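Here we show just some of the chains, and they stay where they sit in the whole.
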Amino acid sequence: MSKTILEIEGLRKTYGSLEVLKGIDCAVHEGEVIAIIGSSGSGKTTLLRCINMLEDFEGGTIRLDGEEIGYHAEGSMRRRKSEKDIARQRALTGMAFQQFNLFPHMTAEANVMLGLLKVKRLPKDEARAIALKWLDRVGLGDRAGHFPGQLSGGQQQRVAIARAIAMNPRLMLFDEVTSALDPELVGEVLQVIKGLAADGMTMLLVTHEMRFAYEVASRVIFMNQGVIGEDGNPREMFVAPKTERLADFLKTSSFN
Amino acid sequence: ASKLDDVLARGHLVLGTGSTNAPWHFKSADDKLQGFDVDMGRIIAKALFGDPDKIEYVIQSSDARIPNITTDKVDITCQFMTVTGERAQQVAFTIPYYREGVGLMLKGDGQYADYAALKAAGSSVTVSVLQNVYAEDMVHAALPEAKVDQYDSVDLIYQALESGRSDAVATDQSSLAWYMAQNPGRYKDAGYGWNPQTYACGVKRGDPDWLNFVNTALHEAMTGVEFDFYAKSFKTWFGKDLPPPAIGFPVEFK
Amino acid sequence: MGYTLNFAVVWRNFDRLLEGLALSLGLAVISILIGAAIGLAVAFALISKYRAASWPATAYVTLIRNLPILVLVLFAYFALPQMGVRLDKVESFVAVLAIYSGAYLAEVFRAGLLSIPKGLTEAGLAIGLTPIQIRTTIIAPLMLRNVLPSMSSTIISLFKDTSLAAAIAVPELTFQARKINVESFRVIETWIVASALYVATCALIAALMRRIERRLALPR
Amino acid sequence: MTPSFLDQLWLARNVILSGLGLTVSISLLAILAGSVLGVLVGLSLTYGNRLIRPIFRVYTDIIRGTPVLVLVLASYYVSSAVGVNLDPFSAGVLALAVFCSSHVGEIVRGGLQAIPKGQTEAAKAIGLTFGQTFAYVLWPQALRQFLPAWVNTAAEMVKASTLLSVIGVAELLLRTQEIISRNFMSLQFYFFAGALYFVVNYGIERFGKYVERKTAVPS
């Protein structure tokens, strides 16, 4: 098996008195495409947000290419890294959100270029070339000058993905990127993700589309009440779930 | 050191006054400050420097008269300040330079002919006055039942009469005289005057040298060597010739 | 410096300040209530697709909002009688402040109206409500909730504008303060106390508005 | 009556113009300084820590509740009490700027808080630091959002500049009153001044609409 990109050990996260992640252990290898499934509130989103340090977490470690994310040890103490360090680390992972979160005051192109210019500090020409390349890849080469308000939901989501990918991240995180879309537009976005998978991009994707998880994922993680309930090959898991929980979940989901 | 020394060292007088009340302090058509209050300042400047023009004016609203003295924004304020005991606790008044009485002005073609008619009309009369010390009591001293409306600027009390908001204006006879002279034939004096008050300049308390100097300057303008200056100003703003002070024993010690 | 504060005169006249404050509040409440009614009607006119409604509404708002209120006060009090309209001083000030509030609140309301999704109107139409019913039962109550935060500062400004009534001898707080000033010359002391009254009242208004906001807040 | 008003107006033209000029410069200075200060206030209100936020909360609440006239008097007299002798013009501009800052502060806070949280997160996710997020993502969006309210405040400053007449700044209103005290044509000159104020405010309003249009994001 290829190199380990992401290593999560004993990850714990609470909101007030609510323990949302109760100790997650998991390793992700280069080129894997992992679908994270599970019922609402099981902690899928929270897991992705911790990996990208959009949430602080109380316990455990996350390592990206061997480097600890967000915290470092100081003696026996655990200290949050500086905002600057964290910003640098965040740039190593790309994230696409359910609500797209495009910057409404910038064109598609400018949305993609922002990180390249300000984080990677590329010269403008180079940034533009990369932005256009990726907008092209997601099928929006002709929409580079459009503002988010002028794009359909599916197009906006594709720009958001291009924005994340253009940073050349080690790891892409997708959080239900199709669930705010009309069914007709879902296809466009799934197509883009399939393309990335074919390119060998390492991806973690939270999804409700079991069919899609089945088709594209090399591995499936089933989250259940803050822990990993099952973890394995989609063909095996979907056909013969080991736990009753997963079997129930698959029954209510729109897979069959 | 005394303010007197400061002023002399500075080379000009800082005079606080207003700019919107004729004939006391107002602007000429070519934007020069003028009026009787202004001339009092000029008399003091002349006494200081031999040049009445060595003045820096600080324009201030009525509200600002006392604070500007107490916070040293001005050396002296001459702005038709009525002398009262209460005020005298906060600033030092100079000797008075004018004695004012209140008069009543009516519209020339108005409903009421004179003071007697106003008084007879009782509470159906409204009188407009400038916000002033005991303005209400002042009006009621002459017209016990009249309604009183107070405004914060002179033009508005005239405006109230003009637009029928009031039936008479009660204010300084000097101001009324000036206004009637500017608008001949439109207004008339009700022919009654009352409520004497004196106007004096004010300086900061606790500086006898400065107060004494200013008093001397004003005194000598009203009775001594600068009488012509004072009399000329009096004639300009009040239209009356003053008889020269009697020669011989100073009248103020009689 | 040589000036010592002495509040004795102010306290002696404190009841006059309070009377003035009460009048200020009265003026503000009546004017703003009338103004809110005007503003609501004008706001609907502003967003109307009919030019016959939107044009006069725009003209009203533009004209009134860009004039110093003092000019309006003087106009209503001194110039209107010469045109045959004669209101007494309180009436004429209330009329002016109401018209003035109307213009400001109309803008506030307009912004609120624009933020209400069109779908709600359509849902109302679909169950057979008439346009008037939709405005009264759906749009107005929702819009009001939306605009409460921005209304609070508008109302505070309008309350403070009651001080302009002093110009036409309405004995509200500023007028009383000035009267005490000219009588006693304790200008600094009087203004300290008067403005404390203004600040306190404004804080009260703001707190009241926040309370209404919380009361009307939709559970989620 | 009418011809003589025009005569008087012609006589007073330079005085009125100088008053208008002063009014415009007071307003511009106050708006500029007040906006810069107000942005700082707004930032403190939005992002300030537990210590800073209440301080600025109290600051804005007090300033907003105080009559502008009182701020003007206070700035003029208090400044001299603490030994900074401001001339009436500077003291007046300072007072207006402080007043302006309390309004702008609230407006900025409102604008920033109206931006969906997702925007910050998306910016963080591509690795922008807080400063960059603010500069490229939050501020430009907030700016568009609060422009209309800011224009209102600017117009309010013009109207508030009249209060500087109390400490003797010869702005348009005081100039007008001076003219009236000479010729006693109160209504005519007040309304003329009103018309000039209208022109200035309307200009600001048009300018605001223009900037709004210019910066509008197509949708």
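The first chain written gets the first letter, and so on, giving A, B, C and D; residue counts start at 1 in each chain.
Note that in this section a contact is a pair of C-beta atoms (placed from the backbone, for glycine too) under 8 Å apart; a residue touches a chain by one contact, two chains touch by 3 or more.
No experiment lies behind these values; they were computed from the predicted model shown.
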| item | value |
| --- | --- |
| Copies per chain type across the entire complex | A x2, B x1, C x1, D x1 |
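Convention: only the chains that are shown with their structure count from here on.
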| item | value |
| --- | --- |
| Touching both subunit A and subunit D (chains) | none |
| Remotest chain, subunit D as reference, centres from CA atoms | A |
| Centrality ranking, top chain (CA atoms only) | D |
| Rounded Å distance between subunit B and subunit C, as computed from the means of their C-alpha atoms | 38 |
| Centroid spacing, where centroids are CA-atom means, of subunit A and subunit B in whole angstrom | 82 |
| Whole-Å separation of chain centres (CA-atom averages), subunit C against subunit D | 19 |
| Shared interface positions of subunit C, touching two or more other chains | 1, 3, 74, 78-79, 187-188 |
| Junction residues of subunit D - those touching two or more other chains | 73, 77, 81, 186-187 |
| Inter-chain touch pairs (all) | A-D, B-C, B-D, C-D |
| Complex contacts: residues of subunit D adjacent to subunit B | 11-12, 14-15, 73, 76-77, 80-81, 88, 165-168, 170, 174, 177-184, 186-187 |
| Contacting residues of subunit C [partner subunit D, same complex] | 1, 3, 62-63, 65-71, 74-75, 78-79, 107, 111, 149-150, 153, 156-157, 160, 163, 174, 187-188, 191, 194-195, 198-203, 206 |
| Complex contacts: residues of subunit B adjacent to subunit D | 19-22, 26-29, 31, 58-61, 63-64, 67, 71-73, 153-156, 158-159, 179, 182-183 |
